[in-house]
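The other protein chains are all here in position, but one chain of the complex has been omitted.
Now for chain A:
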């Protein structure tokens, strides 16, 4: 009884907050038995409006997610009857050297990619956040990677990375460096892919930071200028702390991004090679499930990947809480 009323209360509060104020009395459909009838009729209408959506969502998001959990306890090749094996898949996966190598590659992608994307995105957003004439047009250039699919970017960048005639090695040769065969070199392929993913990820980061920057009151910046703070100090001591909430969101999105993006990119550009040096966890899962036909082991790996996300998200929340308390 108590929980029920508490629930109803938070429900109403939430709604009032959403609409930016209490609902007008006139929207309240009366009291007593009449009200009860009204609610049930609204319930039917709502059900009809939501059902198609909820069914599709249930069928193609919720059920697969649950099926993934279940499948991780079975051995199955899609054709024969599935065999329940308990935790055997997890055992196999955790003692699988290739899986660990894929995990190490994933961490490498994240270490090389996440912070540079967030920092460069922030700096570029600060740079283009100005009302100077003509900047609006030039700003579109910063969003260009949005229109390019991973497939197209891969075709394009694999050509830019060509050892003999590619633009990268040509530019390096101008400063006297003999560039490597980027995508065919075990130590350079992963950084090369990371650079491309950073390029593809920057627009979203810039857009989100621009939104945060435009919410900083002009007065704060003016006051800092009058106090004689230089451009450098204004950026790192005023702007950066003021967008910290956005930084956390951007960080979370980029962690997810670098957990998933190397999958498509590596599958298309290097097929995980040379010698598995670009095989990230998600690509390895794809291999195990679709190429080796081990659905159960693939699902167990997906569960581990999911756990990893939960842990990382939990860590980011913790950082957020500590910082909010510290402030």
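The rule is simple: contacts are C-beta pairs under 8 Å (C-beta built on N, C-alpha and C of every residue); 3 or more make two chains touch, one makes a residue touch a chain; residues count from 1.
FYI, contacts and distances are computed from a predicted model.
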Its UniProt record identifies the chain omitted here, from "ABC-type glycerol-3-phosphate transport system permease component", "Cell division protein FtsW (Lipid II flippase)", "Cbb3-type cytochrome c oxidase subunit" or "ATP synthase protein I", as "ABC-type glycerol-3-phosphate transport system permease component"
Given A:88, A:101, A:172 or A:207, the residue that touches the chain left out of view is A:207
Missing-chain contact, candidates A:84, A:240 or A:306, resolves to A:306
Out of A:93, A:114 or A:128, the sole contact with the unshown chain comes from A:128
Chain A positions in touch with the non-displayed chain are 7, 10-11, 14, 18-19, 23-24, 26-27, 29, 39, 42-43, 45-50, 52-54, 56-57, 59-65, 67-68, 71, 78, 124, 127-128, 130, 132, 135, 138-160, 162, 164-167, 170, 183-184, 199, 202, 204, 207-208, 211, 225-226, 231, 249, 252-253, 256-257, 259-260, 263-264, 267-271, 282, 285-286, 289-290, 295, 298-299, 302, 305-306, 309, 313
